[in-house]
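For reference, the structure discussed in these notes is given below.
Just one protein chain is left out here, and the rest sit where they should.
For subunit A:
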């Protein structure tokens, strides 16, 4: 069952990423990126990270991508045009990205035996859920970084308001 889940949603993720790459209009790219994020949420769930699957749907595809779509609609972004810079980027970009992919997959395939297999639903027993495990670590050992992220979010909100404010 996990193999079927992985193949179906992995193919959806790869198709969404390629569609993101080849679409010219930003709104099409944004919506295919939402597809990638939703299928990644299913893969997180199958790896036993239920909290992260929910957070992926809520935070990434629910908040961040809606913000992107709002900005695309606000700025009335049309199809992008090709320039000399983009021709150079075509010549250098595709071989570079293919080289990164070949290097990464070579390393992962040579270490395949050491990496092992994934079983569906994670590794914890039935008495401790994934969420309680995460919150135990987050609110005891990592309490200070967790509080610092709230300051970071506050600074980001203030910065966004100041940057996007209309000049008088």
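The definition used in the following text is that contacts are C-beta pairs under 8 Å (C-beta built on N, C-alpha and C of every residue); 3 or more make two chains touch, one makes a residue touch a chain; residues count from 1.
Note that contacts and distances are computed from a predicted model.
J.: Assuming one chain is omitted from the figure, identify its UniProt name from "NADH-quinone oxidoreductase subunit K", "Ferrous iron transport protein A", "Cobyric acid synthase CobQ" or "ABC-2 family transporter protein".
T.: "NADH-quinone oxidoreductase subunit K"
J.: Which parts of subunit A are in contact with the chain that was left out?
T.: Counting over the whole complex, subunit A touches the hidden chain at residues 2-3, 6, 10, 13-14, 17-18, 20-21, 26, 29-30, 33, 36-37, 40, 43-44, 47-49, 51-52, 55-56, 59-60, 63-65, 67-68, 71-72, 74-75, 77, 80-86, 89-90, 92-94, 96-98, 100-101, 104-105, 108-109, 111-112, 115-119, 122-123, 130, 133-134, 137-138, 142, 145, 149, 152-153, 155-157, 159-164, 166-167.
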